[in-house]
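In what follows, a single structure is set out as structure tokens and then discussed.
Let's turn to subunit A:
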Amino acid sequence: MGQNGAGKSTLIKLLTGVYPRDGGTITFEGKDFRPTSPGDAQKKGMSTIYQELNLIPTLTVAENLFLGRAPRKWFGIDWHAMRRKAEEILGTFDLKVPVDQPLGTMSAAVQQLVAIARAVQTEARLIIMDEPTSSLDSHETEVLLGIIERLKARGLGIIFVTHFIEQVYRVSDRITVLRNGTLVGTYEASKLSRLEMVSQMLGKVPEEVEPALHGSPESKGPAVVTAQGLGRRGVEPFDLTVHAGEVVGFAGLLGSGRTEAARLLFGADHPTRGTVNGFQPKSPRQAIDQGMAFLPEDRKADGIIPDMSVRENIALVVQRKLGFTVSRAQQEKIAQEFVTKLGIKTPSVEQPVRLLSGGNQQKVILARWLAYEPRFLILDEPTRGIDVGAKGEIERVIHQLSQKGLAVLFISAALEEVLRISHRIAVFRDRKKVGELSRTTLPEVMKVIAGEEPQPSADASKSAGEERNAS
Partner candidate 1 sequence: MALAALLVFNLIFTPGFARIELRDGRLFGTVVDIFQNGAPVMLLAVGMTLVIALGGIDLSVGSVMALSGAIAALLMTEHGQAVPTGIVAALAVALAVGALNGALVTFAGIQPIIVTLVTLVMGRGLAQTFTHDQKISFEIPTFEFIGNGTVLGLPFPALVVAGVALCVGLLLRKTSTGLYIEAMGGNPQAARLCGVRVHVIRILAFMACSLCAGMAGLIAAADIKEADVANAGLYLELDAILAVVLGGTSLTGGRANLMGSLIGAVFIQTLTVMLQMRGVITEHTLIIKAIVALAVCYMQTPAFEKLMQRVRPAEAKA
Partner candidate 2 sequence: SKQSSDKAEQPSGGSTAAAPAAEKKLVVGFSQVGAESAWRTAETKSIQGEAAKRGVDLKFADAQGKQAQQIQALTSFIAQKVDAIVLAPVVETGWDAVLQQAKDANIPVILVDRGVKVSDDSLYTTLIASDFVEEGRMAAEWLAKKTNAKANIYELQGTTGSAPAIDRKKGFEEILAKNPDMKIVKSQSGDFTRAKGKEVMEAFIKSDGKNIQAVYAHNDDMALGAIQALEEAGMNPGKDVIVISVDAVKAAFEAMVAGKLNATVECNPLMGPLVFDTIDRVRKGEKLPKFIQNKDQLFEQANAAQVIGTREY
């Protein structure tokens, strides 16, 4: 465990030979362990899932599972066997995807599961997982934790990095805490209380995490975004209204279409029908002009500009307001302000963003949008890979901004989080908006997600919501 930038991923990369080490020894199975490359570490029995998805997006799902150890026939790679085995293995993860499609077309969660499946099926004696659950929903997480327990029972060692405290305590025997690149200590999980652990991580006793924020906003503002009949191939047309000062959450299972719906609202994909605020969204540019902002789900592919500095990454959108000529000093001021405000851990604002830890990259992208002061903010998995402290911080920022009149759309795989933050929740199932709920509870949302009971049509529930809000 450790905060963003504490050095978890770096430690793992040192362990597995990605980075050369300056000193010290590693003992693995009683022997000195000096891997020359990740491949070497793998051969020696240490299998790793790195934090930033490290698979080949252009190759198929099946190939990504078997690259380097594909089943062979006398003349070469046996594609049929590979496909069959791939389906089999993914089956154990409850995952049904077309295995001969390129991995890059799959959602982040599918990619994460493939990476896990790849690591788990090797002959490894130690499996290292760097935030494997950050983009999984509760069901997928459950499956993964089950698998971890099975592996444990088989006698494998597992290093599990996560920001989810529940999960740590579910599977861990021992917990090692890092802070600022140094070891704080290693503890028996059963003897370390949660509060104690969090204070070890933060280096201080944490403030109370704010209780549930949900409930209707004190004063409901005017509608900021109104989508009507918005849809495209793969997303059934849906209606949505978000008011100033309101936080609307999207809940749903993996691949239920939340991301796609959000992208349509923002004009990132062209909708084939429907309107947003009376227009058919054409480009993100148009949306931004209307005061919309969008924090994408896949920060590596859609978010960061890796070689640019933190300053430039933050200034990218707000520059539109600053004008045609660039003032470096002004950019610096803004960047510095958000580095402080969001606690971005970076040596300077001139650091290329790719050198930051995963969570800090996420904060940079958030800063990029906040600096623009939007009227409507879409957050797709904003807390992915963010430590508890920062998570609380981000939630607080969202809450504050919404009280100042910002309309927010919040998407997260963690239902509790959606529930805590949102005033209203739209539920998606099978690429369709199936309902809207206000002042709801976890079991209630789960029921709608699962489609267990006949629920009112999307429209009906929406108007119901309107009425309630109006009263």
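The candidates came about this way: all candidates are chains of the complex that A comes from, given by their letters.
By definition in this document, a contact is a pair of C-beta atoms (placed from the backbone, for glycine too) under 8 Å apart; a residue touches a chain by one contact, two chains touch by 3 or more; residues count from 1.
Quick caveat: nothing in here was measured; it's all calculated off a predicted structure.
Participant: Could you check which of 1 or 2 is in contact with subunit A in this complex?
Facilitator: 1
Participant: Where on subunit A is candidate 1 touching in the complex?
Facilitator: Counting only subunit A, the residues touching candidate 1 are 266, 268, 283-285, 287-289, 294, 296, 301-308, 312, 315-317, 319-320, 322-326, 368.
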